[in-house]
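With one protein chain held back, the other chains of the complex are shown just where they sit.
So that you can tell them apart, the chains are marked A and B in the order they are listed, and the count of residues begins at 1 in each.
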Amino acid sequence: MDGMKYTKSHEWVKIENGVAVIGITDYAKDQLGDVVFIELPDVGQRVVKSSQLGTVESTKTASEIYTPLTGEVIAVNDGLVDNPQWVNESPFEKGWMVKIKLSDENQLNDLLDEGAYKEFVSKEKH
Amino acid sequence: MPYVLNTKKEIKELLREIGVNSVDELYEQLPARLKFGAPLDLPHGFSEHQVRKRVKALSNKNVSLEEVNSFLGAGCYDHYIPSAFSFLLNQSQFLTAYTSYQAESSQGILQAIYEYQSYICFLTGTDISNASLFDGASSFAEAVLMSLRIKRKKKVIVSEAIHPEYRETLKTYLSGFDFDIKEATCNKEGFVDQEWLNKNIDEEVGCFAFSSPNFFGLIEDGVKLSSLVKEKGVLTVMVTNPFSLAIFKDPAALGVDIVCGDGQVLGGNVSLGGPSFGFLAAKERYLRQMPGRIVGKTIDLLGTVAYCLTLQTREQHIRREKATSNICSNQALNAIGAAIYLSLLGKEGFRDMALYSFNLAQYLYQRLGEIKGVNLKYGNRVFNEFVWEVKDAKELINKLYKKKIIAGLYLGDKYPRMDNCILSCCTEKKSKEDIDDFIEEIKENMD
Partner (left out) sequence: MDKKLIFEKGSEGRKNSYVKKPSFDIVEPNQIIPEKFLRQDLPLPSLGEFEVVRHYTNLANLNFSLDANFYPLGSCTMKYNPKVNEELASLDGFIKLHPYQREDTIQGALELIYSLEDILCEITGMKKFTFQASSGAQGEFIGMAIIKKYHDSKGSRRSKVIVPDSSHGTNPATAALCGYDVVVVDSNDKGLVDLDKLAKLVDDDTAAIMLTNPNTLGLFEENICQISELIHKKGGLLYYDGANFNPLLGITNPVLMGFDVMHLNFHKTFSTPHGCGGPGAGAVGVVPELVDFLPIPVVAKKNNKFYFDYKIKHTIGRVRSFYGNFSVLIKAYVYLLMLGKEGLLRVAQNSVINANYIKEKLKGHYSLAYNSRCMHEVVFSCDKQKEKGVSALDISKRLLDYKIHPPTMYFPLIVKEALMVEPTETESKDTLDYFIKVMIEIDKEINQNPDKLKNSPHTMPVKRVNEVAAARFPNLKYTYEK
C-alpha cells in the first residue's frame, strides 16, 4: 500500500503530517484469528521505540503490540474496545489503533517498505 | 495385575507390531546407570478385599464428628448434606470427566459451573465470579495479588482477624516479590480498629483486606471499613463465609471490591480440611485481572445456546509467565457441588439452615453467659461462632473431651494474647440438648 511502512513484529505505520498511525498487518491478524479484546495505551502517554503499546487477543492467543517509533500518543481508536472485530474486517482502516506524534523522524528509516516486509513474511511462513 | 487390560499374549502381539522383541527395548534410550538394578522395596499388590480391610482399620482409628458433640468451626464447618447431594455429584459423568476444554462434549459441566458462578454472584452481590480456586486461603492470596495488580501498588493491609492460616498463606504467596504486608489490629470489641486503619493507610497501600464474619465470628461494619479506605483510593478485599450471606448483607452492598472465601460450607464434608474450594468474585471492571477459569454463555454454529470456557488468554497455558496466576485447574467438582447444594436447599432451606445456626449460636452464647467464671469475650453480633474466655481453658477442653465433647478451638496457639480463649461454633446440626449437655459439663468441670 502507498506510503505504508512495516515492522518485523507485524505492525504497519502510515505517516500523516508528522504523525504515525499504527495498526497490525493482514498477516498478523490472520495469525491471531478472530480478535476478541484489545488493550490500548492512554492518550498523552510517552512511548519509547520497541516498548509495548498494547495487547491484541484472540480466543487462543494474546500478543503484544510494540511501537516502532518514539513519541507521544495523541489518539487511540476507542471504537476498537467495543468492536475488536474491526481488526479482522479492516486492519488498515477501521482497525487502526494508535496515533503517535513523532519525536525522531530518523527512526522511520528503520522500518521496512512493502517489498521488504512481503519478503520477510514469506520467509517466516517457512 | 489390577487395572491393566493387556494380557501376556496381547503384549507380545503389541511388541511385535511395534517391532521390538521385549519391553526393555522400549526403554533403551535411558542411560544404563539410571535404571534400577532391583525392584522397588514395596509390598506386593494386595487384593481389593485386603485393601478394604486395611484402610477401614485405619479409618476406625479415627474419631469422627458423628461420635462426639463437637463445637468446632474456625474455617471448617459441619453442615448438613442432603442424601441426594452425593448421588448427584458422584455420577461418573461429573466425577470422571476432564476439564471442559472441549465445550461440545462438556455442556453439562459448563452449564453447572455457569450456575455456580451465578449463585456466587447472587450471594455476594458482585458482577462476576470465576469458576473457583483451590480453597479459601489461596483464593484470599489470589484476591490480594489481583488487587495489587489493579492498583499497581506494593503495600497491603490485612486485618489480624482474618483466619491465621489465610494470612500465613498470603505471606508465602507474596514472598517472591518486595511486597509489604501490614496487619491491622483489632479493638477491644474484636473488630478492626478504625482509628488505627485511618492512621496507617497511605498512598502506597493498594488494598485493605478484612474478614466478615471475622475469625472471632464477629460481623464487621463493612460499610464503614470500605468507605474509609475508598476515600484514600484503596481497594477492599473481603473474606466471608458464604453461608452467613443467607442472613447478612451482601459484600457488594457494603462497597467491597473483591470478595473471596472458602466454599466448604456449600456441600463439602469437613474431611480433615480438604478438598474444599475457594471462591473469588468482583466488580465487572476487574474482569481482566481475575485469575482462574471462567465459563461464559454463548451460541453454537446454529445459534443455539451453549457454554464454554472463556477469556482464557489470562491463563497460564496461553500467557505463560505473563499469566494472571499459575493456576491451571479449579475445584470444578466442588464448585458444581455448591450449585447442587444450593439448589437442593433452595431459597428457604438455605436461609432456614443459616437461621437455625444463628439461633443455636445465640442460645449457646446466652447459656455460657450465665455461667460464673465464663467471660464472653466480645458482643453477639455474630453468625454462628464466637469467643469465650475461661480460666485454664486448655485443661477444660481436655476434661470435656473425656465426656466426648469438643468444646471448640483453643485460641492461645494462634493469638498469644488469647491465652484462655475458646472459639465455639454451632451449625444447624446441633440441637438444644447438645448445647445443654455442653453447658452442664462445663459447670461440672469448672472447679
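The rule we apply is simple: contacts are C-beta pairs under 8 Å (C-beta built on N, C-alpha and C of every residue); 3 or more make two chains touch, one makes a residue touch a chain.
Just so it is clear, the model here is predicted, and its values are computed rather than measured.
K.L.:
Which listed residue (B:Ala161, B:Ala209 or B:Ala246) would be found touching the missing chain in the intact complex?
P.N.:
The one listed residue touching the chain not shown is B:Ala246.
K.L.:
Looking beyond the chains shown, say which of B:Asn21, B:Gln91, B:Thr185 or B:Ser227 touches the absent one.
P.N.:
The one listed residue touching the chain not shown is B:Gln91.
K.L.:
Taking the full complex into account, what residues of chain A touch the chain not shown?
P.N.:
Touching the missing chain: residues 33-34, 36-37, 57-60, 84-85.
Simple rule for what comes next: only the chains that are shown with their structure count from here on.
K.L.:
State the interface residues of chain A toward chain B in the complex, per the touch definition above.
P.N.:
Spelled out, the residues of chain A in touch with chain B are 37, 39, 57-62.
K.L.:
Could you pull out which chain B residues touch chain A in their complex?
P.N.:
Going by the criterion above, the answer is residues 288, 310, 312-313, 318-319, 322.
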